[in-house]
Each structure stands twice: as C-alpha cells, then as structure tokens.
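Quick one: this structure, given as structure tokens, is what I'll be asking you about.
A single protein chain has been omitted; all remaining protein chains appear in their positions.
Per-chain numbering from 1; labels A, B and C assigned in written order.
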C-alpha cells in the first residue's frame, strides 16, 4: 500500500511517499505507526508522539483503531493548520 | 417641543412633524401619546395600539415611562425594519 | 491603536468590493475580514415586488448606528469597521446594507458583524415599504429579529 507523509512528518522521515508491505499482524493504523517507527531513527522521530499524529485512509480522516485492510493510500500528518 | 412621526405613524397622522405645547400634567412619553390621541381621529388611528409605538427623545430610544421634560425633539414610529 | 468606524447613510448604491478593499488594503495586521451584504429580494412572502422604499430618521439613524459601532469596537478586538445603510428606492438585486469587520482573529470579525446586523435590524430607525402591483405596504417587524438582538444582551 502507498503511504504518504505531510508537513513535519514528511520532513522528519525525509520522504513524501513510499510503498510498504507490512506483515499480516499489522491490522490497524496504530499498528502501522508502530511498525513504521521500528524501521529506523527517522521514523521513530516522526512518530515519537503517536497521539499527535493524524491519519487518513483514502482521503478520509480515520482514528488509530481504523483497520487498514483494503486501503490504497494511507497518509500521516500533524494536526492541520489551514484556513 | 418638536414632535416627529415616521412610516405609517406619519402617514396616519398626515404630517411628518409639528410643534406642540402639551399641558404640565403631560409628563411622560405615554402621557404624550394619550394627549396626542385626543387631538383628533388621525392621531387616535395612529396611536390606536400604543404598545406597538416606539419613541425616541433627542435621537435616543426611550420607553413609555420616560419623562419628556427638557426634550427638544420627540419622535414616534412603528417597530424598525431596517438592515 | 484606536479604531474609528466608517459609517455612511446614503441614498446612492455602494460597491461592496471597494469597501472591503478599503479596510484591508496595505495592512498586514488583519487576519480576518467578514462582510455582510443585505440585498433587496425580488419577492416578499412569495409575492413579487417592484422595489423597496426605505424611510429613515436623519440624525437619529447616524447616532444609533454610531452607538452600536462603538459598542462593537469595545466588545471585540476589531481593526476596522465599516457600516453603510441606504435609504430611498431600492430595486431587487440592489444592496441595502453593508457591514464589514476586520480583525486579527476570525471569531471577533464574525461575531461583531452578526451583532451589528442584529442591532441594525431592530434598533436602527429605518422602515421598509414594499412596492408591488397591488400597491405599497409597510413591511412588518418580526419577533424573530427581536429574539436575535436579545441574545447579545449580557444576563
């Protein structure tokens, strides 16, 4: 599945998007954050405060307990500051 | 003192303003409405529902119990419909 | 900084765009501009109208609007305020009234504009008469507007 990063999450990880294939036991958005965090320092830094991170599946906001099965695109970003 | 009339109060009385000299026992705005109403049919018609009539003394909204002593200009009109 | 409100009571039409631009042009301390334009509708209670004719009380209209403008400036941190109210004959589609508020923050700009419109509706000495094929008649005030104004009164 495609994963996208925005704002300082993007800056900390050092890339705007990538394709990942997490194992079957990574079932929720929260699981995915944990799995990504274990991939290296930059990820651990980006996700150091998981409660601050917002997520979207296929362009819709979701919570950490949302299931990721079937998702085409998952995005992680800080709280929004538009408007 | 000068008295001014607006909107349908003006239309019913048939004039936009006049100068009146009410007797000393006409002390409040309510008294003045009563005194004017007794001046003729057009006045009685304009003030037939005194509770609907709004008043202003020297350009400021007042209630029926406001004292008229010292007033330069008293105005009577229906509820406002501006905006 | 002392902010002075611009208040105009006039028969002529006005340009909403120009009034908005006038408040915010060449300034970098304004974060939010809210404008409200009241426009003459082509019908009242389902009946087509030819025009509205607005009567006002010269002198008191200015005084009353100025009083409420001052109250808005005292209650909200505004950086600019413009109020224009027309009188005379106004055709459907034409402007009747304009309130523009500018502030560093959006809630102040929104609330002040709503407060002023609620007060203009119920307290500013203007009276609307409608012209239609059936003649002319005065538009009645609604309780709804009084209730809207009452919500701004502190308990």
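As a working rule, contacts are C-beta pairs under 8 Å (C-beta built on N, C-alpha and C of every residue); 3 or more make two chains touch, one makes a residue touch a chain.
What you see is a predicted model; the values in this text were computed from it and never measured.
Chemist: Give the labels of the shown chains that the missing chain contacts, considering the complete complex.
Modeler: Checking the complete complex, the chain left out touches A, C.
Chemist: Which residue among C:5, C:54, C:72 or C:117 touches the omitted chain?
Modeler: Touches the omitted chain: C:117.
Chemist: Spell out, residue by residue, where the missing chain touches chain A.
Modeler: Spelled out for chain A, the touching residues are 4, 6-8, 56, 59-61, 75, 77-83.
Chemist: Considering the whole complex rather than only what is displayed, give the residues of chain C touching the chain that is not shown.
Modeler: For chain C, the residues touching the absent chain are 16-18, 20-21, 24, 26-43, 92-93, 104, 106-107, 109-110, 113-114, 117, 148.
One rule holds in what follows: only the chains that are shown with their structure count from here on.
Chemist: What's the distance between the Cα centroids of chain A and chain C, rounded to whole Å?
Modeler: Spacing between the chain centres: roughly 48 Å.
Chemist: In angstrom, rounded to a whole number, how far apart do the mean CA points of chain A and chain B lie?
Modeler: 71
Chemist: What whole-Å value do you get for the distance between chain B and chain C if each is reduced to the mean of its CA atoms?
Modeler: Distance between chain centres, rounded to whole Å: 26 Å.
Chemist: So which bits of chain C are touching at least two other chains?
Modeler: Not one residue in chain C touches at least two other chains.
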